[in-house]
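Only a single protein chain was left out; the remaining protein chains are all shown in position.
Lettered A, B and C in written order, each chain numbered from 1.
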Amino acid sequence: MTRLPQNPIKVGVLGATGTVGQRFILLLSTHPFFKLHVLGASSRSAGLAYSKAVRWKQVSPIPECARDLIVKTCIAQEFAECSIVFSGLDADVAGDIEAEFRAADLAVFSNSKNFRRDPVVPLIVPLVNTSHLSIIPHQRSLNSLQKGFIVTNANCSTTGLVIPLAALEKAFGPIDTCLVTTMQAISGAGYPGVPSFDIFDNVVPHIGGEEEKMEWEVAKILGGIAEDGQSFDCRATSPLLVSASCNRVPVLEGHTECVSVRFARRPPPSVEQIQQAMRDFTCEAQEVGCPSAPKEVIFVHEEVDRPQPRLDRDFQKGAGVNVGRIRPCPVLDVKFVVLSNNVAIGAATSSIINAEYAVLTGVVASDPVA
Amino acid sequence: MTRLPQNPIKVGVLGATGTVGQRFILLLSTHPFFKLHVLGASSRSAGLAYSKAVRWKQVSPIPECARDLIVKTCIAQEFAECSIVFSGLDADVAGDIEAEFRAADLAVFSNSKNFRRDPVVPLIVPLVNTSHLSIIPHQRSLNSLQKGFIVTNANCSTTGLVIPLAALEKAFGPIDTCLVTTMQAISGAGYPGVPSFDIFDNVVPHIGGEEEKMEWEVAKILGGIAEDGQSFDCRATSPLLVSASCNRVPVLEGHTECVSVRFARRPPPSVEQIQQAMRDFTCEAQEVGCPSAPKEVIFVHEEVDRPQPRLDRDFQKGAGVNVGRIRPCPVLDVKFVVLSNNVAIGAATSSIINAEYAVLTGVVASDPVA
Amino acid sequence: MTRLPQNPIKVGVLGATGTVGQRFILLLSTHPFFKLHVLGASSRSAGLAYSKAVRWKQVSPIPECARDLIVKTCIAQEFAECSIVFSGLDADVAGDIEAEFRAADLAVFSNSKNFRRDPVVPLIVPLVNTSHLSIIPHQRSLNSLQKGFIVTNANCSTTGLVIPLAALEKAFGPIDTCLVTTMQAISGAGYPGVPSFDIFDNVVPHIGGEEEKMEWEVAKILGGIAEDGQSFDCRATSPLLVSASCNRVPVLEGHTECVSVRFARRPPPSVEQIQQAMRDFTCEAQEVGCPSAPKEVIFVHEEVDRPQPRLDRDFQKGAGVNVGRIRPCPVLDVKFVVLSNNVAIGAATSSIINAEYAVLTGVVASDPVA
Partner (left out) sequence: MTRLPQNPIKVGVLGATGTVGQRFILLLSTHPFFKLHVLGASSRSAGLAYSKAVRWKQVSPIPECARDLIVKTCIAQEFAECSIVFSGLDADVAGDIEAEFRAADLAVFSNSKNFRRDPVVPLIVPLVNTSHLSIIPHQRSLNSLQKGFIVTNANCSTTGLVIPLAALEKAFGPIDTCLVTTMQAISGAGYPGVPSFDIFDNVVPHIGGEEEKMEWEVAKILGGIAEDGQSFDCRATSPLLVSASCNRVPVLEGHTECVSVRFARRPPPSVEQIQQAMRDFTCEAQEVGCPSAPKEVIFVHEEVDRPQPRLDRDFQKGAGVNVGRIRPCPVLDVKFVVLSNNVAIGAATSSIINAEYAVLTGVVASDPVA
């Protein structure tokens, strides 16, 4: 395991008053080596103490380290002392601001969707494809930067899906096709998000853009990097067809997904082999010692009615995923249920593990002069 | 359209105090030609006025015609004057009681699962396969009966699925494979049913026996009858593989199902053709004039986020189904969302339309001597 | 009973695309003598067919009579042909628009709060104080009008409270003090209203301005009119102290209120007397034959656990109130539970009965020349 940084690493949060921003702050407030240094939000909040600017919606109180920080506007010079900037910005502003921050040679780890399809920006689920960080030198070079870059993490519903898919491909080779139906929590829509009148006693069988994201992001995440290290192959060689049906359900936190897959390999692996492969799956973020990585990437349930969002979403602080009901699929090969915490590994936790990995592998300098 | 019966037809309800029984009573209380005559329940309720025996859980009050009926035990002689007996019995007692009623030469329309797999008992979704009633003479003959028989209707989640599948097969020939993920309402579990502690802010990704029922019942319903008229072929010749994933969600009423299908026909029909075929679909229950049949078997929604259980479950009193989001499936051919009312067409309404059809086609005698 | 108007009376709806506006349209679409003639909304909607302008959120489809009406802006000349204008406008615009409509000699029945405290505008709960319409001549005279006026109905939580209070005062004389704790449905907040993230698995013990409204409105509604007929006494002579605690709970429709009261009369009436007085309570709106008035103003439940919002809110189409659990209060005299439908008698239904009463008593001319 890698040595942890000796000195605290100053970090900033963009969109600090929003839902994702609040989660960043909660996670960073107890982090072993990241230290909250600057909080950025809209000009409406700038100049206020964080506790005055935010409509805090978390179950635990505002961390002491954030309460009295004066909120700044989201301009790069305010964050000049930060080695890392986490972005929880809304998509309508994230594009411009993150680009400006990168141009100012800052390292941006973004939860926003804006740069996910950029050909030189890695889209990283930290329990799956941290290797994609290898494109950073090329991204820097294109932008004439020394330290700056943008790394994105995936959409919350993609994240829950792609982790077990990665475990299966690692053990059994390419997956051919995948059908997934999601039952997504309301917290995935931010705040104020879904009006209660729309989702009480109801299911909404549509989430704008979500199915397209799932179908596309999986291909980039499970794809490799071209030989010259300068582009992603987005599963060009061995296509993986994904068909997603996305639903909003009256659940606060935790996305449940029913997944069926077909392997390229004939005959396909058995249910027992798949259970074992999921249990055995490990990732580089664990190997290099990322403090926020879960102990078990995939926890496999044996009870017939698990995982369930209310009971399982907080296991390992939501940093891993839960899989259950692995069983044969009469149409494809095998089907199972995934439960992932959309506000943890599906959002802020992913960004933070990505950043930990970047620090521990030297992509971000870890021990700057104090 | 067929002539409606001139005289009221006396009917009984088995399991009258249960959830399905209460729905039978509501529907029968305003029926144009069925007349509630006997209510049967357990010995604990027998002898009491219905209003004293029942824990009424419906939104409208107990119908006047049922309020003061004295509840009987579920033995055939109490129902001797009934031309039709509807059964909403629990599966643990339905088998014996329904068999006894049939042996007493009574016509039983059952919502219970016990006889669904019986080789001479039709499993009828009234908007799909009323033609299966043609096996009744053979069933009577095997049991040496003049009038008695058992007809079952399908499981609530099967019903929602099989209606659009039937529309598609009617228009485009056999469906090869079908993947379905359900999000089922708590009312499907009866009363007391699902503990609130289990389903609040939660999804339970398992309903005992439900997936097997869906996968099997579709084959019987969409199958034909053998040439000799004495057995069902259960889709022996052109198998339709169904893979079901069943979930309970925090919704009171209305099962939502995400369905993907692959046709045998190549190339498959277009989305527009499928929309049209669903809209055009009609059934024999409509043709013979069943009063409880919906005007539109399938209502096709154009809004991107419909159907939704809370908004659409009561359309046409829940007697039809709602389909929306018909779109290409990257893995199979096409995918769509179905919403069906599990306590209406998914339960009591199906039994009643089946009985109406039997009356209107002479399978049950409609104008007995007074 | 009064003779109903022979000719349809043309009516308009202000705020037609909003939550209350949608309810007005549903109720008016099947009304025996009101006829939807003009729909008004913001300039964003004006010029569109209603079905294109509205985000329809009701369980039944958009009524045919409204679907193709072209939405107008909320200026009086667009409504010149309307004998009555119903207002479901938001409070931020209702003041100016309703004043302009009155100035144009139009009769406005408003669900908005803006004019409720106006000294010459009656605040009418139609099952309680339709007699307050007698101030209309004075209101017209002050504004130099022939036909125009503004009548308001009460806040939804006030309405549920004041109806049983009126029944008690009618039978037993003045109530001294009243403590009420409300559990209010989310639909009371309009659309988008309460974010699901705020109210799922939660109670919010505060609704802005609601407690003040309840404490104040009761005094005006249960007060008389001064002898000169030109002002309300707002309970100046026999004060009724009300203390309200208002809560939002995760319920879609139906406000539940726990009420304790103390009578001026000593000894106070018995529980049995109170039950009887509630059952016996009738109102002038019934006497003159308002078609939307409920058959029973107060339905008194005997079951120990009723009324309940989900089971009782739709009784009598929500036009009456439900009372249950009448029992002694160890601190004041008696306590009970009220359930009223906040979107029916708590909003649009009240306005409509008020207008029916005005027509049937000649305050609004009923049979204008065609």
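One rule holds for everything that comes next: contacts are C-beta pairs under 8 Å (C-beta built on N, C-alpha and C of every residue); 3 or more make two chains touch, one makes a residue touch a chain.
The structure presented is a predicted model; accordingly, all values stated were derived computationally and were not measured.
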Item to check | Where the missing chain makes contact, among the chains that are shown | outcome: A, B, C
Item to check | Residue among C:Gly18, C:Pro126, C:Pro307 or C:Gly346 that touches the chain left out of view | outcome: C:Pro307
Next on the checklist: For the chain not shown, which residue from B:Ser187, B:Ser260, B:Gln275 or B:Ser366 touches it across the whole complex?
Outcome noted: B:Ser187
Item to check | Contact partner of the left-out chain, one of C:Val242, C:Ala285 or C:Leu360 | outcome: C:Val242
Next on the checklist: One chain isn't shown here. Among C:Ser83, C:Asn153 or C:Thr256, which residue touches it?
Outcome noted: C:Thr256
Checklist outcome for this item: For subunit A, residues touching the missing partner are 57-61, 200-201, 310-311, 314-315
Checklist entry - Residue-wise, where is subunit B in contact with the chain that is not depicted? => result 57, 186-187, 191-201, 250, 252
Next on the checklist: Using the document's contact rule, name the residues of subunit C that touch the chain not shown here.
Outcome noted: 177-179, 181, 183, 200-206, 215, 241-243, 245, 247, 249-252, 256, 258, 260, 304-311, 324-325, 329-332, 335, 337
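Here is the rule we go by: only the chains that are shown with their structure count from here on.
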Checklist outcome for this item: Rounded to the nearest Å, the gap separating the Cα centres of subunit B and subunit C is 42
Checklist outcome for this item: subunit A to subunit B, mean C-alpha position gap in Å, rounds to 44
Checklist entry - Which subunit A residues touch at least two other chains? => result 200-201, 250, 252
